[in-house]
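A protein chain is absent from this complex, but the other protein chains hold their places.
== chain A ==
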Amino acid sequence: MNYVGEGIKKIDGMGLIKGASSYTEDIALGHNYLTVKLLRSPHAFARIKNIDTTIASKIEGIECILTYKDVTDKRFTLAGQSFPEPSPHDRRILGEFVRYVGDEVAIVAGKDEESVLKAMKLIKVDYEILEPILDFEKAIDHKTIIHTEKPYTSFNYGNEHMRNIAAQDLLVEGDVEEELANSDVVIEHSYHTQSQIHGMMENYIAVTYMDFQDRMNIISSTQIPFHVRRHVSKILDIPRSKIKVIKPRVGGGFGGKQTAPMEIYPALITKVTGKPAKLAYNRKETHTCTTTRHEMKLTVRLGATKDGIINAVDIHGLSNTGAYGEHAWTVFSVVGQKTLPMYRAKARRFYGEVVYTNMTTAGAFRGYGATQGTFALESAVNELAKKLDMDPSLIREKNLVKQGEINPTLNSFVGEKSIELASSTLDECITRGKEMIGWDKKYPMQKISPTKARGIGMAVTMQGSGIHGIDTASATLKLNDDGFYTLLVGVSDMGQGCDTVVAQMAAEILGVPVSKIIVNSTDTDVNPYDPGAYASSGTYVTGNAVIKAANLMVEKIVEGASKILNVPEEDIEFNGESLLLKDGKEISLDEIAYKLVSYKGQNQIMTTGTWGGYTSPPPFIAGFAEVEVDLETGKVEMVDYVAVVDCGTVINPNLARIQVEGGVAQGIGLALFEDIKYDAKGKMISDTFMQYKIPSRCDVGDIRVEFKPSFEPTGPFGAKSIGEVVINTSAPAIADAVANATGVRIRTLPITPEKVLMGIVNAEF
């Protein structure tokens, strides 16, 4: 291997650090964009009795004000998912009802910010205020019904809108109750994971304009350009052929930009006025009016023998989707899909409901339900270990699913046939992680001083690689006239480095340095279809497509050369740089490339590979946390975090390592401080980085990463995904470390000093 497995620099890195114009805001210059802003509801739940824009429209510079009376009443979802989307169609562009503080009431467009802000103040809205639901545990069968109209659902995933249920799920194998009854020990606890803000540094932004062919151009910071095209086409009634979505560099996404919360508004303004339009969310809107991680309460029951063999895993979940059902069912079902296959057990079940509330809508977020599920399951396994007085790593050794085993919940759709776990080094990850953190010396805790204790804790988890049976990506390679290649992909690099990784794979097969491959992943007109960057699919799904395209390219080059040179194909050897003929002659690729496209060859070679998987092979991670707790204040400080990862073949160790470090840090945020707060009336108050604390570089301690590669037979060069799995272990490992240091088990995230201290105080009481 020459390029795969090398820590090659990110192909866009130098440009980005040097500040090249590359993000939506930078490249959206030159048009005289109308400024678009959205008037938003101050109430958590209300009906608009009357809305009057007459005075506002008279403000100088105002071009267009739209209310629900002016727009289609078509309903849709903004989730970025393959069609037909498994999310309820419960949104309107603007509606008579507003369902959370921040819900859109009117779209205002004008020549500058000043005029728009002025107009927004002069729109008179008369609300009938309704009683909101702000506690998701009270949502089911509440007297308030948030969606009285039946949403369209593409199939039956349990939407019972009259009971405030957006979706339900059930994944079951064996007889859980019986296995629990036959167990020596049964533990049962409820765990609460809070909603979380993506906090990507670049806020949401989109600009729109009609081009010279009268086509709607949308430049947007998105993870899902092809889904955006479909949304806008369906919602605004514009043929898909008349829409072009451009995705420049994206300043972070983490799943947030897998929902398209704002593109439709400027697009509508452009459609109505014919003029270019720009909508840029500020930090408050990015926090409040897009999506968050789903808040969940997960009740876990584990049954085991007294030697620690797990007989049954049972998880009941309740998830809060907020005002709309974006990704409601899919995130929820992933809770079960990524927890139940972890442990060998005779019976396992995941079931429960996703409910509507009058809070900010939840959506996709790195980890996508596996994060929530892992916190609950891994905390429960650690609690089981305590109860059995057993080392938690030992309990995992006894029960974790191993490479080569058939697992009935691995492919995770009920009724599908069981599949074999083709690659896993999770056992080695655990062994290595224990060594690195000094487990045997430090477990469970060390008293540092009369007021300080250090504890360590662990957790393991899995994710998938793409969505099996659904995600399908294409890649196209073009041999240019000068002997370099263009690689066209539709996957969205938002910083994770997938453009570089796919270039490495192509380079490997084509036998050229990465610099000879230009990656274009910009625009729906040019790039082949790809669902986008989500479900950890970039390396795995798109990577496989790239390999197909590249192999085909090698074939076609030899075929083309054979025709031009009049030499049989068998007599040509292609080494990437040149073609070696049997008679000893050597012709450079540059020369052949030029001849191929010219009059002589009349053969511009472009090859396309399309790939979709029938399984979603899981990457694994073993996470170990060491924390220091101040016993007088309850403050938890990260000392060390060790992550050992099996992501199959590591395509780019440098980029993979950063993915792990970044994911672990985001998980530390979830574990220790990130928390969205609402006031009593349902207004989000943690709507800036002042109130919503994400980890700074002083909060994460040391994060140390190693890989234990496996070889995934279906993966590109044996690779699996890495982007999401890395966020999942931080919270349960930290919770266990805190419990080991203090004896206080926190089951409600985040683990704040108050909770720890109250635990200590109450235990002493």
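One rule holds for everything that comes next: a residue touches a chain if its C-beta (ideal position, glycine included) is under 8 Å from a C-beta of that chain, and two chains touch if they have at least 3 such contacts; residues count from 1.
Just so it is clear, contacts and distances are computed from a predicted model.
Protein name for the hidden chain, per its UniProt entry and selected from "2-oxoisovalerate dehydrogenase", "Thiocyanate hydrolase subunit beta", "(2Fe-2S)-binding protein" or "Na+-transporting NADH:ubiquinone oxidoreductase subunit D": "(2Fe-2S)-binding protein".
Which of A:G19, A:P450 or A:G584 touches the hidden chain is settled by the complete complex: it is A:G19.
One of A:R40, A:H147 or A:R249 touches the chain omitted from the figure, and that residue is A:R249.
Which of A:Q496, A:S521, A:T649 or A:T714 touches the hidden chain is settled by the complete complex: it is A:Q496.
Where chain A meets the omitted chain, the residues involved are 7, 9-10, 12-14, 16-23, 25-26, 198-203, 249-252, 254, 282-283, 494-497, 652-655, 657-658, 660-666, 688-690, 694-698, 700, 702-703, 705.
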